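Got a structure for you, written out below as structure tokens; questions coming shortly.
Omission of a single protein chain aside, the complex is shown with its protein chains in their original locations.
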Amino acid sequence: METAHKRPNYILIWVYLALLTAAELGLAFQLPISRNWKLALLLFLAVWKALLVALFFMHLKFERWNLRIMALIPIPLALIFMAAAMSEHIW
Amino acid sequence: MPWWLPLKGSTFAGPIDGLFLAILIITGIAFVLVEVGLVWFVFAYRQRPGRKAFYTHGNTRAEVIWTAIPAVTMVALGLVSNHYWVEIKGRNSVPPNAYPIGVHAKQFEWQITYPGLDGKLGTADDFTIRNQLHVPAGRPIVVHLSSEDAIHSFYVPQFRIRQDVVPGMDIKAWFQATVPGTYELACSQLCGLGHYRMRAQVFVQSPEDYEAWLKRAAQEATQ
Amino acid sequence: MTTVAATSQAAHGQHDDRSFLRKYIFSTDHKIIGIQFLFVSLFFLLVGGILAMQMRWQLGFPGKPMPGGGILPDTMAPGGVILPEYYIQLVTMHGTFMIFFAIMPLLVGVYANFLIPLKIGAHDMAFPRINMASFWLAFAAGLVMLASLFVPDGASRAGWTQYVPLSARHDLSGASYGQELWSISIILLGLSSILGSLNYITTVINNRAPGMTWFRLPLSIWSLFITAILGLLALPVLSGAAIMLLFDQVLGTHFFDPGAGGQPLLWQHLFWFFGHPEVYILILPAMGMVSDLIANGSRKPIFGYHSMVFAIVAIGFLGWIVWGHHMFVSGMNPTLGSSFMVSTLIIAVPSAVKTFNWMGTMWRGNLQFHVPMLNAVAFVAMFVIGGLSGIYMAATPVDMFIHDTYFIVAHLHYVLFGGSLFALFGAIPYWYPKMFGRMMSERWGKVHFWLTFVFYNLVFFPMHILGMGGAMRRIYDPTQYDFLKPYQPLNVFISICAFLLFATQFIFFVNFWWSLRRGKVADQNPWHDNGLEWTLPNPAPHGNWTRVPTVYRGPYEYSSPEVAEDYLPQTRKLPTDREPASAPVAGH
Partner (left out) sequence: MTHATATVDEMRPPFPAERGLDVYNLKLGMWVFLASEVMFFSALIGSYVILRFGAAGEWARPGVVLNIPITAFNTFLLICSSVSMVKAYAAIADGDQRGLRLWLGLTILGGATFVGVQVFEYLHLVERGFTPAGIRDGSELAALVANGTLPAATAGLYGSTFFTMTGFHGFHVTCGVVSMLYLYFTKVLPGKYSRQDYRGIETVGLYWHFVDLVWIILFTIVYLV
């Protein structure tokens, strides 16, 4: 399971992040599309950026799986909570 | 001194008390099983000189059994309970013909608004009385709960009904009183230092009596 | 024998030349920190008890001047007669102190700190300084909460659940600083628990002795580990909620203010999303330590070790998806209620596994009823009652009737006192020699146990009947209600038993202090326990081990046919044992 990793090109990641941010701004304030579409796309971009940071800057991509699990545990819990609390308003 | 559930004052009392009894039996069995078992072991296996404990790491069959039985019981209990839950508090559980009464809670009193003679809330002939809830027996009632300040809770033990009254939310709860008589409406959610005395009287009257009372009260209110 | 070797080394091996301050006050030694937690939280337990006694006086003898109540200021109890506003403070502070500052630190602060390194064979926690910070934060939090009793208008008045808007708006609660101090104290406590938890988790994952595989961990460590995870993930939610509450109180934000679109239910969701994991934080360590005690007292391996572990994990996980069972009648979406009911009921299953496996452990054992064992067995007996009463409330229609009645109060005391506290009354004397080198008095321990057991049941069992009668919680004067008047004799009875219960606790109090100086000096392994900690002298030296021990088997090898005596320490190497695969040794 010990695989050799090459160090990623951090500058490239940085360029990605900058571009995605620019895209978000344009999307949010220039693009004439429906609110919900914007919401969906923006969230998608945000998650994408977050993933870039987590995987490459925080090296999750190169960590052993049990450390990744550790990092992921809270997320389902948070989602369960939000889903439940929001269901208040959709009934 | 009473030691069982209060008088069955509404149509909910039947199923709820039944469920309570069912759970009492289930848990009673579990309770006896465990406690008797413990006491038995405590005496049967207490230390004796020169005796060594029986060396075992467990028994899968036994464990499967005492995992499966509770699992099945609990799921069954869940299904039964849910059936009644949906009837009592489910989204559209309120019967269409239910008689509306407005209940406004504030520190530390209940303001009961009656629909007047036209039987509709929000019309001119509505009138409000403090701390006195009159309801006709044998007819579904829907209370429109609203709160002025803190969270209160609408609770009539004999009706087995309880519903929190939350500021900023309009919550409807329904029930159908069955036994004429006077009861107490208690606030059962801590709402401040007067919480303990936030109580109203509940008069369950036969439909005729209720009509009569309503007329009188309506007149007094208009004067 | 390796045992002796290891200890003699440890004994001479480490002479530590730390100043008194470093050694006992600002110590980074996990054992000292554990002991600090012990003293502080026992003090808060006492405080909680004293508050409870005042409540019981008012409930038993409403409006009558309380003996000795004269010393209280007129804002609380003029002439010793407790005022409504003071009663609410009593309830709130009783719950808060008992949950956050007594039981939680007693179980986690004391025993996670004290036991984890000792039982897994580590020199200390992974981050000793963070560990110290965690204690002092908890201490500060406790002081703030205590101080709130003495500010003008007294302490918080919104119950330990702090439901908004009551807790957020002073014009409703009538409190002034009390509410803010509650929030601040809880924020500090949350930070403290997070620091503690991350320490425990890292230590258990990373610093186990060679051969101490996951499935050789004592159940106490397993449960403390899962508890730490619960604490790590639940307390930040509470802190976040408390911060929003604090902002609502002082900055005029509107999170929970319905007038400006805020949501009172949001607070309840946040609080209980923390709150239910919290109650498992309050029981899992107790379950774990009781498992150790029962196996030891029965001189028998734990019955079904693996399923016990899985049960702990299952409870830990299910604890996250049941919080709504506190909100069935709160106006929450009823469909949500249904799903929360089912998940709640399911928790009975892993709990069943634990209960019956404890019994399986005692079955055909060779039971030795030393004080820890007595309390452990009582734990099983009492926790079952509390757990079973939980089933009534889990059933939504029944909960609609018994919610916020004394049925709940009975339930929570059966699980918290009958559960957690009995476990502690077992754990404290069990590891007392490891902490202080002396034994607590066996005789007085037994007297304390029996009296507590009897009075405890006399106090809390009748509360079920009150609850079935519909008696509401947090009621200053039950006689206000006609339908509650007939129950007053029962309240009087409960109160009298409660006073006796409290008095009984002084046996423990005295026993505890007396044994510190005068207790019988403990021999090295007084309980003939298999755990690693008993290979060290009592009390264990700073740094625990000179040479990290090697583990050859699980912790519950009692009455093993392989050896003559009825216990087989984890570190004892039999000819048949192989050395564990060596791992890189800790680098710090």
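The chains carry the letters A, B and C, assigned in the order they are written, with residues numbered from 1 in each.
Definition applied: contacts are C-beta pairs under 8 Å (C-beta built on N, C-alpha and C of every residue); 3 or more make two chains touch, one makes a residue touch a chain.
Because the structure is predicted, anything quoted here is derived from the model rather than measured.
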Next item on the list: Write out, one label after another, the shown chains that touch the chain missing from the document.
Entry: A, C
Note to self: In the whole complex, not just what's shown, which of C:Leu232, C:Met440 or C:Ala498 touches the removed chain?
What the structure shows: C:Leu232
Checklist line | Missing-partner contacts on subunit C, residue numbers | finding: 126-127, 130, 194, 197-199, 201-202, 205-210, 232-237, 239-241, 243-244, 247-248, 251-255, 257, 260-263, 266, 269-270, 583-588
Margin query: Applying the definition given at the start, please give the residues of subunit A touching the unseen chain.
Written below: 2-7, 10-11, 13-14, 17-18, 21, 24-25, 27-29, 38-39, 42-43, 45-46, 49-50, 53-54, 56-59, 62-64, 66-67, 70-71, 73-75, 77-78, 81-82, 85-86, 88-89
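Note that only the chains that are shown with their structure count from here on.
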Notebook entry, point to check: Using the average of all C-alpha atoms in each chain as its centre, how far is it in Å between subunit B and subunit C?
Noted result: 31
Notebook entry, point to check: Centre to centre, by mean C-alpha position, how many angstrom separate subunit A and subunit B?
Noted result: 46
Check: CA centre of subunit A versus CA centre of subunit C: separation in Å?
Finding: 38
Margin query: Going by the contact rule already set, what residues in subunit A reach two or more other chains?
Written below: 91
Check: By residue number and range, which residues of subunit B touch two or more other chains?
Finding: 91
Check: What part of subunit A is in contact with subunit C in the complex they form?
Finding: 73-74, 77, 80-81, 84-85, 87-88, 91
Item checked: Of all residues in subunit C, those that touch subunit A in their complex -> 229, 233, 237, 263, 265-266, 269, 273, 320-321, 324, 332-333, 335-336
Notebook entry, point to check: Contact residues on subunit B for subunit C in the complex?
Noted result: 1-6, 12, 15-16, 19-20, 23, 26-27, 30-31, 34-35, 37-38, 41-42, 45-48, 51-60, 62-63, 66-67, 70-71, 74-75, 77-78, 81-82, 84-86, 88-91, 107, 149-151, 153, 155, 157-158, 160-164, 166-169, 171, 183-184, 186, 188-197, 199
